[in-house]
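Taken from a larger complex, these chains appear in their original positions, while the remainder are omitted.
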Amino acid sequence: MSDAPILHFEKLTKRFPGVLALDGVTFSIQKGEVHALVGENGAGKSTLIKIVTGVYQKTAGEIFFEGKPVNFSSPHEALKNGIAAIYQEFNLIPALTVAENIFMGHHFVTRRFFVDWNRMRKEAQELMRFLDVDIDVDQKVRDLGVAKKQVVEIAKALSHRARVLIMDEPTATLAQKEIERLFRIIKVLKSEGVTIVYISHRLEEIYEICDRVTVLRDGRHIATRDVRDVTMEDLIRMMVGREVVERFPRVSHTAGEEVLRVEGLTRRGVLENISFSLRKGEILGIAGMVGSGRTELLRAIYGVDPIDEGKIYIRGKEARIRSPLDAINHGIALLPEERKVHGLVLLLSVLDNLGLPILPLVSVRGFIQDGRLKAIAQDMVQHMNIKTPSLFQRVMYLSGGNQQKVVLGKWFARNCDIYLFDEPTRGIDVGAKVEIYHLMNRLLERGASIVMVSSELPEVLAMSDRILVMREGRVVGELSREEATKEAILRLALGRREEYASVG
Amino acid sequence: LGKDLTIGLSFPSLSFAWFAFLEQAVKDKAAQLGGIEVISLEAENNVSKQISIIEDMIIKGVDGVLLVPIEVEAVIPAIEALNKANIPVVTVDRRIKEGAPVQILCHVGADNVEGGRKAARFIVEKLTEKYGEPKGVVIELTGTPGAGPAIDRSAGFNEIMKQYPNIVVKSQTANFRREDGMKVMEDFIMSTPQIDAVFGANDEMILGAIQALDASGKFDVKEVITVGFDALPEALKLIEEGVLDATIEQFPGKQAATAFEILVKYLREGVTPEKPLVYIEPKVITKDNLNEAEKSF
Amino acid sequence: MPVLVEEKSTQVFQKFFVFWDRVGILLAFLVVFVMFGALTPVFFHPLNILNVIRQVSIIGVIAVGMTFVILLGGIDLSVGSIVAFTGIIAAGFQVKWGGSLFLSIVVPLLIGGGIGFLNGFISTKGKLHPFIVTLGMMSIFRGATLLVAQGKPISGMSPAFRFIGAGMVGPIPFPVILFLGCVIIAGIVLKRTVFGRYIYAIGGNEEAALLSGIMVERYKISAFTLLGFLSGLSGLILTSRLNSGELVAGQGYELDVIASVVIGGTSLMGGEGGVYGTLIGALLIGVVSNGLNLLGVQPYWQMIVKGVIVIFAVLLDRLKRRFRTA
């Protein structure tokens, strides 16, 4: 590691209408290091990197790249100068193939304008091998699950062979195995002299791979330290500005009667004969590897995707759920996995998004009672600590984590009996996570039950009463709170112990 | 079943009632002559569609074609094709360009330029009656910009009007549509304090303009000299009521029937018409000669 | 509690942007308005103003319905044909089929709504883009109009029927009242009712709306039905105003109507916009046409100037985006 800063920020400031996203930030990133960028949701991390890559233009201050002041006007320019980024949100073209997506922006060219498909595919396959994943590069991105999409994003960033690689929450959508793989790759890149800027809310990861860490809060620079020199408690305190005592505040309840039973649910090619039950007041965790069908299971129960076989019982009675509205009428709520695609209406305000599922409840003869709606929404914003200039801010202008909170808040506002959570704390900061866990506890107290799909094993382990493990569209095991360990889950999820196979 | 002749009829558009009369006249004549199948196709006022239609008729193998060209020039390639296929063609109403290197059995039509002139002369006459000399403000509502009849009628109209320096002509297009005639007239009513006469290049436009004048409260429709074109039944009715002063009759029924007869005679008996051009003189229809109108009721 | 930087100035900013969002096209409109007024004084005459609004009301009533459909991310090309068909039906009931005022008003409105329903039903259930469905319907009902009328306009309405398009309430033409009434009601519906908010949600993100428990298809069909109904109303106004059921009625309306909505700031992608913008958009088109006529500009130049003004007006409006993202 050399000492010359490859990137230096001097009093960098960014103002959006109504928001000061970055407020005179000054720090440097050394050449060849893995530099972590941490901070609460809305601290300004994504904004910072988007200014570096030319997506946004800075309001004031300077950026020095390799000692020279730069001001990229587009990502195109940044890429040409050797700075590549994986952004927080997917930037893939659903209708194009994996290979094309990877080489988007620098197609391999043979004779002048023509695409060299063979070379492109070969190089894509090589990248896949390097990443140690099994993705058909000719597949359309549309047909990939979230985790695979993230892998494609990583491959895409790697394909530029950039000198600076910025990763904005690359692991938020990955499961354990892929994360380990990513870390191996980061280490390889580092040994090749690539500088990496790494943003994550999973603080353990910082300790695993990063050399130094910079903390932002409310758009201001708080500190830049060697990772060795700070404890996680210190880090959290710097981020949040206060002490966080307990990271997984699970209060145990005695589970009540059965509220949901799924029997032999099958969706050809995706889900195979799945049975389980959920009792009042419990959290049922669902773990599994990428593409194991967890998302599909929740969607099938919620009536989004049609099922081929199987029955769903709610409080003992068979329920015919054909649409999300049917599900909602049965007291079921789904928190979808891809917030921008399934969870939010980006053009609409925080108020409108929070109000979406509850409009009929706060209206009289079709007319919305504005006061009631606003009161409920204001309450949510406060409870969930959603950082927004006002209730009327469009959701598209919120930071990723705050958007996720709006998705959650939408359903907390409506009393449901059964909550299906798909990666509920994706991209949410440490402090806010605790808030969400508290809220989940409160839901349980209220008599609701939760099915929680999560790729974050510590979360699943700490919060679940029971854990189902899925693999290849089947349930391959059920672990009680006592049996559940990281190793046990991984063993089932990876399929090394066939005797656990298929319950039900 | 016993039809020995198939005749194609191609005309611009059925959305204008004038062509509906023309089509009806052809069909009546066909029924009267017997044994003839008429394939009538409208071209949505689109030149290339009309050419396609004629090409399709050739392929279908019609015996003869009765054609109302949308444009004087653009339809010539299609007539070339008809010639090549040895299918006789009679043009009705609008003539193709003079001197075009194509064979036309006969043209039966009225002269739109002459119609325009007649309308102008009528207005001049009325203005002279009113003021003792030809002067005043005349509104001209022209047809769809660029369309053949619009060009011709306006050309004839202005040719005469130019001879009278004391007559001010204000022109604006109303696209041959009643709605636009009304709208444009409403705007003229706002901008023009004095309006002595209005000429609509078809009856639809003048009918719209009359609605506007009537509703304005500023002009008395019966006072303003109004002249239309086409002699639609509605216009004739207004003439009878004394609201509309005149309309130009081009005798679509007579044109169509004559043309059709010539074509059938040629096909059945091999008789070529004596005159290659049959002009049916356009006529100014007023309250005095209402019974001369074709569609009198 | 999230502490915001510069809470105060923020709100001022917000307010300004919300204001500009609303007035953007209004400003452009005022520029055009004043310009014409300066060039030809009679333009400002109250009678002329009412004249313009009356002229605009026929397109405007449809544009109100189109706002709903475009907010949903849809489009409807059949509106002009619906105008013609319902107009002919109304004229038919007035003149040929017994002359009942009631039937000649109610039947066309129902038919308009019915055609709209079909548009919505076929495009949602068949998962076809409404562009193509309504293009087909446009052709079908243009043909049906000619068929019903047998190629001839139908004229001669009763005085009661003529009130719809030509009547006055005090100094105000009745169509103006109908039009502005539609705008106000639609404004309230979009802003205050569940139906309205759902329209925005569906237009913004159909999937998210579906997962939030909104019956997306039902609302889509409703919006198309509403548009069909309002097109029928426009057909009544036009027929009554012209005192005749016209065959070419409504031809080309679809472009004017969509232009009104889009100039008014509603996004063709759906999810953004509103009916007050549409009002301004429709007025802008009407005012330009009226102003150019008053000035006596030649038809050829009218077309050119109209095109230029439309582009410049929206450019002026969209300047706000500059400010916003800068």
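Every chain is named by a letter (A, B and C) in the order it is written, and numbering of its residues begins at 1.
The criterion applied here is as follows: a residue touches a chain if its C-beta (ideal position, glycine included) is under 8 Å from a C-beta of that chain, and two chains touch if they have at least 3 such contacts.
From a predicted model like this one, the values you see are computed outputs, not experimental measurements.
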| item | value |
| --- | --- |
| Chain-type multiplicities in the full complex (formula in displayed labels) | A x1, B x1, C x2 |
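The rule we apply is simple: only the chains that are shown with their structure count from here on.
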| item | value |
| --- | --- |
| Contact graph of the chains (line, ring, star, complete, other) | line |
| Chain separated most widely from subunit C, comparing mean CA positions | A |
| Per-chain Cα centre nearest the global Cα centre, belonging to chain | C |
| Subunit A-subunit C separation of Cα centroids, rounded to whole Å | 42 |
| Whole-Å separation of chain centres (CA-atom averages), subunit A against subunit B | 71 |
| Subunit B-subunit C separation of Cα centroids, rounded to whole Å | 34 |
| Sequence positions of subunit B contacting 2 or more other chains | none |
| Contacts with two or more other chains, residues of subunit C listed in rising order | none |
| Parts of subunit C lying in touch with subunit B, wherever the complex brings them together | 40, 42, 45, 47-48, 51, 55, 146, 150-153, 155, 166, 238, 241-244, 246-249, 251, 289-290, 293-296, 299-300 |
| Touch list for subunit A against partner subunit C, complex | 17-20, 23, 42, 57, 218-219, 302, 304, 323-325, 327-328, 334, 336, 341-348, 352, 355-357, 359-360, 363, 366-368, 370, 382, 385-390, 392-393, 410 |
| Parts of subunit B lying in touch with subunit C, wherever the complex brings them together | 14-17, 19-20, 23-24, 142, 145, 170, 172-173, 177-179, 182-184, 186-188, 190-191, 204, 207-208, 211, 215, 234 |
